[in-house]
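One protein chain omitted, others in place.
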Amino acid sequence: MTSAYSPKYFTVRFPQEYVAHVEINRADKMNAFFEAMWIELGQLFNQLSHDSAVRAIVLTGAGDKAFTAGLDVKAASEGTLSGKEEASDPARKAVNLRRHVGPFQDCITAVEKCEKPVIVAMHGFSLGLAIDLSTACDVRVCSRDVKFAVKEVDIGLAADVGTLSRLPKVVGNFGWVKEVAMTARLFGAEEALRVGFVSSVYDTKAEAIKGALQLAALIASKSPVAVQGTKEILNWSRDHTVQDGLRYTAVWNSAALQTQDVASALLSGIQKRTPTFEKL
Amino acid sequence: MTSAYSPKYFTVRFPQEYVAHVEINRADKMNAFFEAMWIELGQLFNQLSHDSAVRAIVLTGAGDKAFTAGLDVKAASEGTLSGKEEASDPARKAVNLRRHVGPFQDCITAVEKCEKPVIVAMHGFSLGLAIDLSTACDVRVCSRDVKFAVKEVDIGLAADVGTLSRLPKVVGNFGWVKEVAMTARLFGAEEALRVGFVSSVYDTKAEAIKGALQLAALIASKSPVAVQGTKEILNWSRDHTVQDGLRYTAVWNSAALQTQDVASALLSGIQKRTPTFEKL
Amino acid sequence: MTSAYSPKYFTVRFPQEYVAHVEINRADKMNAFFEAMWIELGQLFNQLSHDSAVRAIVLTGAGDKAFTAGLDVKAASEGTLSGKEEASDPARKAVNLRRHVGPFQDCITAVEKCEKPVIVAMHGFSLGLAIDLSTACDVRVCSRDVKFAVKEVDIGLAADVGTLSRLPKVVGNFGWVKEVAMTARLFGAEEALRVGFVSSVYDTKAEAIKGALQLAALIASKSPVAVQGTKEILNWSRDHTVQDGLRYTAVWNSAALQTQDVASALLSGIQKRTPTFEKL
Amino acid sequence: MTSAYSPKYFTVRFPQEYVAHVEINRADKMNAFFEAMWIELGQLFNQLSHDSAVRAIVLTGAGDKAFTAGLDVKAASEGTLSGKEEASDPARKAVNLRRHVGPFQDCITAVEKCEKPVIVAMHGFSLGLAIDLSTACDVRVCSRDVKFAVKEVDIGLAADVGTLSRLPKVVGNFGWVKEVAMTARLFGAEEALRVGFVSSVYDTKAEAIKGALQLAALIASKSPVAVQGTKEILNWSRDHTVQDGLRYTAVWNSAALQTQDVASALLSGIQKRTPTFEKL
Amino acid sequence: MTSAYSPKYFTVRFPQEYVAHVEINRADKMNAFFEAMWIELGQLFNQLSHDSAVRAIVLTGAGDKAFTAGLDVKAASEGTLSGKEEASDPARKAVNLRRHVGPFQDCITAVEKCEKPVIVAMHGFSLGLAIDLSTACDVRVCSRDVKFAVKEVDIGLAADVGTLSRLPKVVGNFGWVKEVAMTARLFGAEEALRVGFVSSVYDTKAEAIKGALQLAALIASKSPVAVQGTKEILNWSRDHTVQDGLRYTAVWNSAALQTQDVASALLSGIQKRTPTFEKL
Partner (left out) sequence: MTSAYSPKYFTVRFPQEYVAHVEINRADKMNAFFEAMWIELGQLFNQLSHDSAVRAIVLTGAGDKAFTAGLDVKAASEGTLSGKEEASDPARKAVNLRRHVGPFQDCITAVEKCEKPVIVAMHGFSLGLAIDLSTACDVRVCSRDVKFAVKEVDIGLAADVGTLSRLPKVVGNFGWVKEVAMTARLFGAEEALRVGFVSSVYDTKAEAIKGALQLAALIASKSPVAVQGTKEILNWSRDHTVQDGLRYTAVWNSAALQTQDVASALLSGIQKRTPTFEKL
């Protein structure tokens, strides 16, 4: 099955049945992103989303130094942000900038829209785009050496591919969100755990990945109909009233409850067996 | 006044003036719910909502083992979820499922819509429906022995009567919500306190109930106009923009501020007396 | 530049370039607010919002006893809430009450809408209106002696100028919000820190102010285009779906990214210099 | 099947298979509504909603004079609006009024929520509540003699059971809506047709009912899965963004498209036969 | 009472009790607006909003040629739009533009927020800002000679003070809105009537004003509690779901129904007298 994935900037492994492990693979540049990478990221998660051999995904970064140091500023400064666009008119430059950032946002959103849960394990420098990307994941864990920062104000811009929209809905401490977003200061694993940005802190990168894979394996052992419905309804509910959330749940489940997984799960529970579920 | 309440599956007591104590009363089955129970629950809270002898409500479960073990799976497997509906057509089954879950959701929502604050004190097994129900309450406390789980994925379904819509708005740690909802794992009192799912942890069930009753008594000693307005506006604001929240507050209070309770409270404050308030 | 500010009930100082320090200046009455004060507050923050000499603001209260004890109940009881309005008709009284509270809410909202970040440092009694006001600020810190309470139910009313709409979106513990709002009980610095209402606790008022000023200075050293965009987008995102947040970010940044600040910041980063930014 | 319906204030007939005809049956009082009537109306439409023998509903009023003259002002003036409530406090009166109007609104909303399409045929006086009620229906027709008015301002109140919320979404002429709602003036069939409040005008009441029944029969001949989904999605879309509407449609149809009705309809189309559909 | 109004660019008359007539008074420049004018417009409608001697307002333009030819392009080209701002940086220019347009929008919104209904009678050239302004009014009428255009694209910009947000909610023909907004073409009285942009067309300006004043007089004869509640709830409902509209109505009316106007109106109806209502 792994043969179906051959991305250039990422490595995709299948450490066990139904669990995919995606690694950002540009360790020599601290896994910094440039345009071709985020386009590939989006395509990769769109593919994983519909791959019935996948029930949970772990996302990590190669190398010792960084999950990702964020946007490759050098590449970017030669590109869109460099002021080298041909348009002479600020209104037309604005159009070009929007045409550029929209697809960039969509690539990050592909992680959120991926039907399968995504657990991100971060280590080392996890700056800027690392925060944008991780807030589009479902669960965040890290190693003790992690160095987080919402770095964008340090390069003169408001974070534009998701942190400012998602972070306030990921952690319930709006003052802290504002402080780290307006100062660009570093924060570490303990602080991230305390405010709820990460769920667990591990001693090393290896242990963080191991922990993430175990969580992925646990999720992958459950009914995929139930797990994927849970992800979808939680994301919908975040953005809607409780009443709209309840209605959406009822409509969603009116198809989902017709699965054989309910009977399988109930029977396995009675028989104290591990249930198996049809592909999805 | 208690004579007015004679539910079959619940016990209603009035341990002190203005405080109602509702107990789920099916201890031999770990207070597991079946359809007649949740319908009665909804009716009971609708009645309490308009009962001027009630200013605060405590909700608990009878017996040592469980607040509630959730849905009575055996009853449910013989009922709607069993695949025994007459409709042969998946589209028509979906309609039947929606017609079933809608009123079920409404019964849980009756707790949220109850004009009087509801404090739930949980102990022992508090699984599945326990989470749905408690997130519709205003304040959650528990005893140290509590065993929580968003259990639904273990029976092959996404939680459908409120947890997925309300839990992300009750606690400010979206990663934790996703983890517990997608793994169905148990979590205990300390973890629940740390993430803000419960406000207090008590050593025993008895102490948890005592603590909840004391909180209820404190709330019941305040102006009911002020308390009920506070509950309503907080629930409204959760689902609307700040600007819509402010406007709704202004319109609500344009009637509420005409209460004599303001003068009573101010005067009592000056005279250092306990104010009394007209019924509501 | 300070000469431009001569409020009556507030002191405005400029302890360092780009940092304004606003002090509530009615220490003999525990900085309690009456109508002329909140009108002036609104005007003051509207002015600061567009003052290019200001990049961050610290808000504190004069004297040892209180940041603010809240609404001046005596003044209020002689005014709108006293039942002395001329209208005999409850419907017409309601109109008068709405005409009164709307502008009051707008004055508090002026702090939230102020384009520059506002850090509030609270000490001593910080009751009622103190909570409304501080939730309209971006970051909250306090000294160890602080005594907080959402005090309004104790005077017979639901808080009406912002606490009930903003507090649930500032801290991610809805049960705690409901408890403190419905009991009016005091809570202290440690509890405030634990639930995320404040970001830092300092030993003394002086240290809290110093800490707030340092945070303000740090923020003021960043690109004002980036900082002000960050504040705006975070506030917008709180009230909208993630998708609407992303779109708004893209449209906002299509102008903001055309700033020279990006080039200045990037160059300064490479040259390890402190960047300077044009006024805003 | 008609034996299942025995309302007191309405007549229910089944003029042909799958078509129910509900008649308001208080002709001697111009079909004016009092509380027991609207409660019965709500119950009746809740029952029709789930009755698989019903696929479309026509609503009319008995007698020559009026579809309904609206609220029975005499009954109301002896009831809630009379100022005879026991509460002495305007805030408590407000609570009583809300507790009264909420269920009243729900009874009218039951017509909108009824899963089966409702066509209302109006004649003669169709005042006040007639407009509230008809805007909760799906299609409105009338006879030439109809006399419409949003009558509520003439009795000193803003219409409170639906007209002001639904009428602006039923017709696309906001100025006209404001004019008729603020003047309470009469308008007739031609004007109602011109602004789109009614779809068709018939010469007599009898012809209007006949036309409505023919429309109902046409709708009842279609797949009930398709028709009921269409009603639901149109109502949802009215209140949501296009993007939310599209998503809801996709989720709804993921169950609905699994009906045999699609195959039946396609085959009947090819064979030029009238399809038959399973009950719903 | 008229002595209280002395605007510079508008004339305010009181042709009869409770009816205010506001005339744009710059006929020599075809009533074109510059900044001081729209600021005064906002202040004027804020004052009218709370003036208990006013129950309905008619808005017209002085002179034969134009209701208003829109923005005074010459004044504007010397001002904000001229590119003469000091900021050299497009991001900072954007801030200046937003700081300029926000208050401009607020001035137009003041007409919509005015608690009293506003009827606008347009004649002659009614271009650009005329459309923005009139869509903030409640009812639009015109004379036969009117020449409308959403003129902004002809000067290189998207209309920015309300037309694009309000026009699609005023008329129910989105294709027509797009066509006139993207072509800037003229349209006349008949077309405006047909699409529902205006409610009535009169032969001359004098008759249009007379008609508007008669409508205002009719509205002013009704309960001001009922009329003002109707305006508010209709505007709220336009922007919210039906369910939110119903709830807001219930809360609003819980104060409003306690008016003596209901009894006065009912009694007058029975006695066939004209009711009188207390000031508001």
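Order of writing sets the chain letters: A, B, C, D and E. Residues in each chain are counted from 1.
Heads up, the rule we're going with is that a residue touches a chain if its C-beta (ideal position, glycine included) is under 8 Å from a C-beta of that chain, and two chains touch if they have at least 3 such contacts.
This is a predicted model, so every value here is computed, not measured.
Within the whole complex, touches from the chain that is not shown fall on A, B, C, D, E. Check A:L44, A:V225, A:L246 or A:A265 against the missing chain and you find that the one touching it is A:V225. For the chain left out of this panel, the touching residue among E:G61, E:G172 or E:P275 is E:G172. The omitted chain makes contact with just one of the residues D:V19, D:A130, D:V153 or D:V225: D:V225.
Although one chain is not drawn, its touching partners on chain B can still be listed: residues 90, 93, 243. Touching the omitted chain from chain A are residues 50, 87-95, 99, 115, 225, 228, 255-261, 278-280. The chain not displayed touches chain D at residues 117, 138-140, 169-173, 196-199, 215, 218-219, 222-223, 225-227, 229-234, 237-238, 241-243, 245-246, 249-259, 261-266, 269, 275, 277.
Just so we're on the same page, only the chains that are shown with their structure count from here on.
The chains touching chain A as well as chain D are B, C, E.
Of all chains in the assembly, those touching chain B and also chain D are A, C, E. Mean C-alpha positions place chain A and chain B at a centre distance of 33 Å. Touching of two or more other chains is recorded for residues 90, 93, 225, 243, 251-252, 254-259, 261 of chain E.
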